[in-house]
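With one protein chain removed, the remaining protein chains of the complex are shown where they sit.
Showing chain A:
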Amino acid sequence: MSKNTGASRFRKVDVDEFDENKYVEDVDETPTGTGPNEQEVSSLLQQGENVEALKRVLSNPPTGGKNQAAKDQAGRLVLRVLVSFKKSEMDKGIKALDSKQLDLLMKYIYRGFENPADDSSSSTLLIWHEKAYAVGGLGSIVRVLTDRKTV
C-alpha cells in the first residue's frame, strides 16, 4: 500500500482540459448582429404598431459572440414586445414573420421561459409558444436546441 493514501487533490483535476484531441469550438468573435434598435422599437410600441415592432426586434439579432450585455438587452426588448401583444393579435404577428424570424422567435420564447421578466410573462409566452409551434413545428424547437450561436 502506498503511504500517501490520504491525498485526493488529483480527483479535482479536469482531465478533459488536457486532452489534446479536445474539440474546440470554432472561435467566431464577431456576433452576427448588433441587436435591435431600442428607441425605434419603443416608439413603434407606443404607436401601437406591435407587428412592426416584432419584425424590427427580430432583425439583426446579436446571436453568437461574447457580448452578453447586448444579448441581455435584446432579450429584454423582445420580451417587452411579446408581452405587449393581445392574444387576438398574436396570429397576425406570427403571419408577418418569415421562417428565419420564426426560428429566432422560438429561441427568444425559450429564453423568456428561462429568465421570466415577471410573474405573468410566462403565461403569455406559453400562448406565443403554441402559436409559433403551429407554424414552425417540431423543427423550430429542435433548432432552439441545436443551434450553437445562441440568443
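By our rule, a residue touches a chain if its C-beta (ideal position, glycine included) is under 8 Å from a C-beta of that chain, and two chains touch if they have at least 3 such contacts; residues count from 1.
Throughout what follows, contacts and distances are computed from a predicted model.
Per its UniProt entry, the chain excluded from the display bears the name "Actin-related protein 2/3 complex subunit", taken from "COMD9 protein", "Actin-related protein 2/3 complex subunit", "Proteasome subunit alpha type" or "Nuclear prelamin A recognition factor-like protein". Which of A:62, A:75 or A:136 touches the hidden chain is settled by the complete complex: it is A:136.
Seen across the whole complex, the unshown chain contacts chain A at 21, 23, 26, 28, 32, 63-64, 99, 103, 135-140, 142-143, 146-149.
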